[in-house]
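So that we are looking at the same thing, I have put the structure below in structure tokens.
Removed: one protein chain of the complex. Kept in place: all other protein chains.
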Amino acid sequence: MRQLGLYVLLFAGLVVFAYPFVWMAIATFTPEAEIPELTLWPSRWTLAHYRLVFDRIPIDRALLNSIMVAVAVTTSALVLNSMAAYALAKLHWRGRETVFTLILFTLMVPFLLLLIPLYTLVVRLGWTDSLLGLIVPFMANATGVLILRQSFLTIPQDLLDAARIDGCGELRILFTIVWPLSVPALVTVGLLTFMGSWNEVLWPILVVRELKWMTMPQMVALFAVGGGAEGQLGPQLAAAFLLALPIVVAYLFFQRYFIQSFATGGLKG
Amino acid sequence: MRQLREYLGLVLLLSGLLLCGCHRPVSMPAPAEANVRLVYWTAPNPDEVALARALVAEWNALHADVQVVVQPIPAGQSSEEVLLAAVAAGTTPDVCSNIWPGIVHDFVKAGALLALDRFAGFDSLWNSRIPPTLHEVFRAPDGHVYQLPWKTNPIMMLYNVTLFKEAGLEQPPRTYSEYLEAARRITADTNGDGLIDRWMGYRDIRPIWWQRYFDFYAFYIAASGGRTLFDARGHLALDTVASNRVFEFFARLYAMGAFPKTSLQGGGGPFIRGQLATDFTGPWHLIWLEKNAPSTLRYEVAPLPVPDDHDGPVYTYGDYKNIVIFSTTRHPEAAWRFVRFLVSRQADRRLLEQTRQIPVRQGLLEDPYFASVFAKYPLLARFAEQAAYTRSVDSVPDLKELLDAIAQEFEAAAVYQVRTPSQATRRALRRMQMILDWNA
Partner (left out) sequence: MPNPKSIAVSLFGRLRLRQSGGLGGYLLVAPYLLHLTVFFGYPLLFSLVLIFYRWDIITPMEFVGLKNFVRLLRDDLFFRALLNTGLFLTLHIPLQIIVALFFAELLNRPIKGRSFFRAAYFMPVVVSGVVITILFQQWFAFDTGLINRMLRALGGEPVPWLVSPALAMPSIALMATWKNVGLYIVLFLVGLQHIPKHLYEAAELDGANAWQRWWHITLPMLNPAMVTVVVLSTIGGFSLFIEPYILTGGGPLNATLSAVLYIYNQAFYFNHMGYAAALGFCFALIILVVVLLQRRFVETDTWS
């Protein structure tokens, strides 16, 4: 009996957390007047909302921008963070501990403090309304360095020494030996960085004004807040659904990695 | 050392990859011997873009030596933000016709604009086109003129004739009492579900400062007989009596439920569906109404209601958009010629026809040249009549924050009635004075 009660509660939780998404998905195909109705199933299915979204805003362009920015940021973050993490974990050089403390310190400073000067820097460099302004400031991050360093520390020193004796340079060691042994950590950092970049909305709002360089969350947010949807619910929900779709699809396939990455990131943070 | 060289190679490679993502700004340097090329920014809405393209096509055909390129201000967030970023980055166009007077003060301080009164032919243009009542309004504190008034959108009351007739009212309300009485009769729950679904009007109650143009600020200008927030010498001079009356008026409307406190679907939808009896809007809305209103809808335009003891003409807020020439231009004389073309009679008539917005030109209604347009769109004539009795915003720094202070009090006193109108006026004044002191 207790088992039944348990499952009832679990299913209740399932409804609470999953039903809104189900509702949203169906609502985007429901005629505008019926959306506020209590019946979930529409009387007829319509594509009008999606048509309006695609008419009004270049959401496909925004999707492309988001993908390009997230991929660029993630790739460069993985490379730069690995290099720094490897140097901090496995190499010996003067000032190593100082740099490590410095990196720890950067975690304590909230982004808000840097927002205005970073914005003016980007304006002066002429990087507004371009992907550069969205990519470059985020090409490396401290959390990534910490997670990778933690993982690199566990790599047996003998492996590295053997490779050095064979004549390998440090960079080659990093990418051919250390990386394959640190796949979980790399996946974690990669996923966290990707998600962070994808969902970032405050920074693009500041730096990008032209529609054609906007990222997807930014464009959807402005569509909802501004008058683009003419106050209609259907198109707003359709735009939101389009925004959620790529991540949800990826999540459905790779949920284990998502959950693990966020949990690790949380613990390190 | 070899490793250093190879290392630098990697750095250069990465930098090269990065530079591929570079996005170059649009303005190209003017070639030495070829024709002059001007960049002209217009507002991003479709009607104005179409107008701009038509005008520019005409200009380009007539002037082979000065070619103009039209660019809509990048759509996205507010035009003012885009312009500000352009000024900061030095990527401003030659000419822009979508300048809200409120930002001119800051731009002049930043040295971003050219003084127009230095150009040849300015005086005759100024005197012939601009109504005398506006001559001093748009002059900067240093005595020069940096903005040429182009068009205005006076805020008036749009009303549903049928709904009023059904409530037994043949005339549109002229005073607050008449408006409140009409509200009492018209506000109703038409389908008996216990919720009001027909209101007298609707305002976006979020405390967004520019929304107040369409309620508090417009009504304040009307109630005060044409005063704005500052006097001619630049001192804060709020007409507290008018302010109290406006707060009181809207408070009564919200208290009786005549204006909904929740957000309705935006655009003009509720009005054309008969859910709203009135709407405070400008002539730009006429095009949308023509396209979307059902043929059964009968609507008219009237001046804003004023306090019962008001006499004299009814003023209102005129949403002006002005033309400027940015100081980054390489061809000031050519730009000035183009600007004169933009405000010529032919261009003004095009403006009227294509966008239904009122050019800032005196004698619009008397000039037979424009008669055909007004004959075709009689409601437009009402707006044109009102245009002579409009006020713009004061040209002061921190205007936005001042209006924001008023918006806060409007929300408190009118929408939520947690303060009395006189308390709200006092607090607004206090905060505005604080803002002025901080930024002195």
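So that you can tell them apart, the chains are marked A and B in the order they are listed, and the count of residues begins at 1 in each.
Methods note: a residue touches a chain if its C-beta (ideal position, glycine included) is under 8 Å from a C-beta of that chain, and two chains touch if they have at least 3 such contacts.
Please read all numbers here as calculations on a predicted model, not as lab measurements.
Peer 1: Considering the complete complex, identify which of A:I59, A:A84, A:V189 or A:V208 is in touch with the unshown chain.
Peer 2: Final answer for the missing-chain contact: A:A84.
Peer 1: So which bits of chain B touch the chain we can't see?
Peer 2: 2-3, 6-7, 9-11, 13, 81, 84, 87-88, 106-107, 109-110, 112, 195, 205-208, 261-263, 398, 400-401, 404, 408, 411-412, 415-416, 418, 434, 438-439
Peer 1: Can you name the residues of chain A that touch the chain not displayed here?
Peer 2: So the residues of chain A touching the unseen chain are 3, 6-7, 9-10, 13-14, 16-18, 20-21, 23-24, 27, 35-38, 75, 79-81, 83-84, 86-88, 91-94, 96, 99, 102-103, 106, 108-118, 120-121, 123, 136-137, 139-140, 145, 161, 164, 167-172, 174-176, 179, 195, 198-199, 201-202, 206, 217, 220-221, 224-225, 233, 236-237, 239-241, 243-244, 247-248, 251, 255-256, 258-259, 262-263, 266-267, 269.
Rule of thumb we're sticking to: only the chains that are shown with their structure count from here on.
Peer 1: Could you state the distance in Å from the CA-based centre of chain A to that of chain B?
Peer 2: Comparing mean C-alpha positions, chain B is 39 Å from chain A.
Peer 1: Give the list of chain A residues in touch with chain B in this complex.
Peer 2: 72, 76, 120, 123-124, 126, 128-132, 135-136, 169, 205, 208-211, 213-214, 222, 226-227, 230-232
Peer 1: Give every residue of chain B touching chain A within the complex, in rising order.
Peer 2: So the residues of chain B in touch with chain A come to 3, 14, 18, 21-23, 25, 74-77, 81-82, 85, 88-89, 91, 263-267, 269.
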